[in-house]
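First the structure, in the form of structure tokens, and then the observations on it.
Complex shown without one protein chain; remaining protein chains in place.
This part shows chain A:
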Amino acid sequence: MDLYREEILEHWRNPQNFGEMKKPDVVVEQVNPLCGDRVIFFFKIKKGKIEDVKFTGSGCAISVASSSILSEAIKGKSVKAIERITGQDVLVLIGGDIAPARLKCVFLPLEAVRKLTGR
């Protein structure tokens, strides 16, 4: 099944930047009330740049993989650059064939990260 490509499963098994952060500058959280999935992102920010990012939470393989991939993509980027990330960008990063019912799972981490810029 295309949804569960090996790359996604690898991120599920070994999510990147997973865990809590001591003394973060900003913490954002997003919950999907429909399924109860929850993701929390921690940021260290210096001069408008994301020096470090970590995430925790609970969710399906798709949302965990999406969080992991997104955290890799934004690490070292400017906060401004995050504003420009679109849902389409995340879909490209995730790859694969995402069924409509699972789009919410893919976008949950992006919705959380967007709270960083108040967008």
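As a working rule, contacts are C-beta pairs under 8 Å (C-beta built on N, C-alpha and C of every residue); 3 or more make two chains touch, one makes a residue touch a chain; residues count from 1.
Rule of thumb we're sticking to: contacts and distances are computed from a predicted model.
Asks: For the chain not present in this complex, what protein name does its UniProt entry give, out of "Cysteine desulfurase", "Branched-chain amino acid ABC transporter permease", "Selenide, water dikinase" or "ATP-binding cassette domain-containing protein"?
Replies: UniProt protein name of the non-displayed chain: "Cysteine desulfurase".
Asks: For the chain left out of this view, which of A:Ile45, A:Ala61 or A:Val79 touches it?
Replies: Selected residue, touching the omitted chain: A:Ala61.
Asks: On chain A, where is the contact patch with the chain that was removed from view?
Replies: Its contact residues with the unshown chain are 1, 3-4, 9, 12, 34-37, 58-62, 99, 101-102, 105.
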